[in-house]
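What you see is the complex with one protein chain gone and the rest in place.
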Amino acid sequence: MNRKTLAITGGAILLLVLPLLAALLDEPYLVTLFSRILIYALAAVSLDLMLGFGGMVSLGHAAFFGVGAYAVCILSVHGFEGTPVLTWPFTVGGHESALLLWPLAVLLAALAAAVIGALSLRTSGMHFIMITLAFAQMLYYFFVSLETYGGDDGMSLFARNTMPGVDLADDRQFYYLCLAVLATFLFLAHRLVNSRFGMVVRGCKENERRMKTLGFPTFRYRLVCFVIAGAGAGLAGALITNQTEYVSPGLLHWTRSGEILVMVLLGGMGTLFGPVLGAAALLLMEEMLSIYTEHWMIYLGPFLILVVLFAKRGIYGWIAGGTGNHG
Amino acid sequence: MADTLLATRSLSKRFGAVQATKDLTLEVAHGELHALIGPNGAGKTTVLNQLSGELTPDRGRIYFDGRSITNLRVHKRAQMGLARSYQITSVFDHLTVRENLSLAIQAHNGHSFRFWRRAGDDPLIRGAIDPAMARVGLEQRSRVPAANLSHGERRQLEVGMALCGRPKMLLLDEPYAGMGPGGTVELTKLIRRLKSEVTILLVEHDMGAVFSLADRITVLVYGQAIASGSPEAIRCDRAVRQAYLGEGDNHHGNAAC
Amino acid sequence: MLLFVEQILNGLQLGIMLFLMSAGLTLVFGIMQVINLAHGSFYMIGAYVGATVTAQTGSFVLGCLAALPAAALTGMVVEILVLRRLYERDHLDQVLATFGLIMFFNELTRIVWGRQPLFMDVPAWLAGSVELIPGVPYPSYRIAVIAVGILVGVLLYLLFTRTRTGMQIRAGASNREMAGALGVNIRLLYTLVFGLGTLLAGLAGVMAGPILAVESGMGESILILTFVVIVIGGIGSIRGALAGALLVGLVDTLGRAFLPLLLRLFFSPAYADGVAASLASMSVYLLMAAVLVWRPRGLLPAHG
Partner (left out) sequence: MGKRLLVVVVALAVLAAVPVMAMEPVKIGMITTLSTKAGYLGEEIRDGFQLAIDQEDGKLGGVPVELLVDDDGRKPEKAKQIADRFIKRDKVKILTGIVFSNVAIAVVPKVVRQDVIYVSPNAGPSLLAGKGCHANYFNVAYQNDNLDEVVGKYVTEAGFKNVYLLAPNYPAGKDHLAGFKRYYKGNIAGEVYTKLGQSDYAAEIAALRAAKPDAVFFFLPGGMGINFLKQYAQAGLNQTIPVFGPAFSFDERLLQAVKDAALGVKNGSQWSHDLDNPANRQFVAAFRKAYGRTPTLYASQGYDAARLLGSALKQVDGDVTKTDALREAIRKADFPTVRGQFAFAPNQHPVQDLYIREVVKGADGKYTNKTLEAVFTDHSNVYVEECKMK
């Protein structure tokens, strides 16, 4: 499968040298653009764990993305102002250190995923798609009603989180941090997908009835997979808060879940590197097209249709060949 | 009761107006190959689905290995050693033969919340895959995705997967359906070999196979058991001939009765 | 007490509007197993063509007569060019393709009609209001919408149960290959079904023109509500779409009307208004989640 390894190593090298390339071309702006692509790629890969490997089509994945983002932003702002977040059961002060906030964001996103997953996994097919959308919209309107944190106007982060040894405010260091986080997540996902747990999840996607008669409590495995995917999106949320230094309920809107879904499908479902390509393709096209024409959607729309009609397994399938489903 | 592995007490299931299973009382003894036969639409598969837990009966109880499993969930029954195959072979098409079998092995070797080690490298699984493949004669096909196997090979794979958990009892749903003559001989040899290892409840139309393999036979018509006994008794049973072959009193043809 | 009756009427009217939209969507999804996110775009096309023709000719009826074929024809062209290749494909491919269609149509309307919302007025003969219930003047246009909704419901029912094409469509839905084998021209049938679906969306669009703003992207705001309706009702069943639409219409309207009053009993007015507003906007999704958890296949699933 040299085409596949060629594609992956080529992509990795490009991402590694990008900041140097950006400096060469005197385009420092590319660094922030690609940081955003890496973060959305992380959200897309986490969705693909559940979608491409687990067969669970969610149109509400941005809910966990938003929960992670808001958790980090609320706690950081309180940390900056020194005011407590919570006083009632016990006083919870704000903090700004990434090593504390990001795991907490991942935990909260995982918790939300557990609750939403437990209820949603009772349904299947189109109903599952719609119930995940329903829960995400409920969280969206919850954050719209949070007036103390800016409601629909959103909330700005005064300064990026702090991390020993890494100055997050420096765009280049932040870029390499995002790249490291994405690479680690991809490696762990690769292990996970081929582990015993991964086999069960892939079995459930193929033929859940057969899995049950083999003796697997499929609900539990699919729920854990749903929670892991939600946690991944929570981590991406923590990163996007620091990248844009701003959060708004718009992060949780169903159109944002739609965008992440489009990235997975465009890149190539059921592969781990496909969504990274999908995120890059969608965001780069959106950015480049809008520079040259106001009516960029008139080009991007048909492009998506052509990819669906002709590149059967997304861009990754087209580049790397071979069938999906084993990362 | 002590010798019986599986028993149902007045099992009933209705789909709207259709009474699919009517007061069915069935007993399968340890080590026995019990055949369940009957014309199309008699409700044979409905019975299997109630035994495996995919359908919950309206009334009646099911006992397995001395315990009532009437309301037990599907995967718990499979864990207790009640395995099954399907009329339309149900395997994992995109996974290779090796992966299909390792999944089946995984089901009975501790929980699979293991996220790090590759499934194939797990000692519990690696040891068991080759013997499982040998048992169903698919050693050369281990890297082939299940979708590319022949009909017979897929049937063998499914049976092999069912056996991976060293089940106490195997529910076979028309394994001979669509099987060519060569395949039928091969399959009969396989089932005959299995008889010593596991109790089998065989739902089948191929009378040749049924009468050569079965220790006991139950005949199901319109969801009701009209006769149950040794193959010889069943061959001569008047009610069976009436319901099954549509013959009345004339005994022509079958000298043995 | 009159207010309560009027709010019920408002709920029904919103429900009927949602039924017009969801009948087309559930038809396409139930029969052709195609998730069509771009259904809102045909609603928009119906509104835009209706508004333009009404403005030029000055007659609302001509506007409708122009809007319906426009939406149906665009629908058929889309079906032949894009959707026809996607029937065997995974639902997700259909989602991605129709997501692309949304972008294409929204931008197309901006290019053709410009960025400004169009004007569409209530026809003169429907402009006034009628006192169905003494003391409660109810806009006669909205009563017309309710009438059209009921008419469409009856026509669809008759089409499916009494006519040959209806029977062919249902046959095609339950078993594509068999229907094809029996000589039903499945390709043509599906084009017609999709055309009918988009015609219904166009009708909903032109009916909404005088009440709502005719602007690019108007389809997406009602699209989500329509998906909620067909899922609550049970995918593929027209009866389900009707039940779902009325239920959602009532819950949304009554939620917006009476939730603030209800909460004021417990909280301070300012706090109650804020919570009521966000709860009202969540009410529809709470309803759907509750229905799905209780009946995972919707209230009136199509076929068993």
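Chains: A, B and C, in written order; residue numbering restarts at 1 for each.
We take it that a contact is a pair of C-beta atoms (placed from the backbone, for glycine too) under 8 Å apart; a residue touches a chain by one contact, two chains touch by 3 or more.
Remember, it's a predicted structure, so these values are computed and weren't measured experimentally.
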Chains shown that the absent chain touches, full complex: A, C
Sole contact to the chain not displayed, among A:A112, A:I131, A:V144 or A:M199: A:V144
For subunit C, the residues touching the chain missing from this view: 2-3, 6-7, 10-11, 13-14, 17, 106-107, 110, 114-119, 121-122, 127-129, 137, 139, 141-142, 208, 210-218, 221-222, 253-254, 256-257, 260, 269, 273-274, 277-278, 280-281
Footprint left on subunit A by the chain that the document does not show: 27-29, 32-33, 36, 144-145, 147, 150-154, 156, 244-246, 248, 250-251, 287, 290-291, 294, 297
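Keep this in mind: only the chains that are shown with their structure count from here on.
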Per-chain CA centroid nearest to the all-protein CA mean: A
Separation of subunit A from subunit C, taking each centre as the mean of its C-alpha atoms, in whole Å: 32
Distance from subunit C to subunit B - Cα centre to Cα centre, in angstrom: 49
Approximate Å spacing (C-alpha centroids) for the pair subunit A, subunit B: 45
Complex contacts: residues of subunit C adjacent to subunit A: 29, 35, 82, 85-86, 89, 91-93, 95-97, 99-108, 110-111, 220, 224, 227-228, 231, 235, 274-275, 277-278, 281-282, 285-286, 288-289, 292-293, 296-298
Residues of subunit A that touch subunit B when the two form their complex: 191-192, 194-200, 202-203, 206-207, 209-218, 221, 224, 323, 325
Footprint of subunit C on subunit A - complex, ascending: 51, 57, 119, 122-124, 126-127, 130-131, 133-135, 137-138, 141-142, 144-145, 147, 254-255, 258, 261-262, 265-266, 269, 295-298, 300-305, 307-309
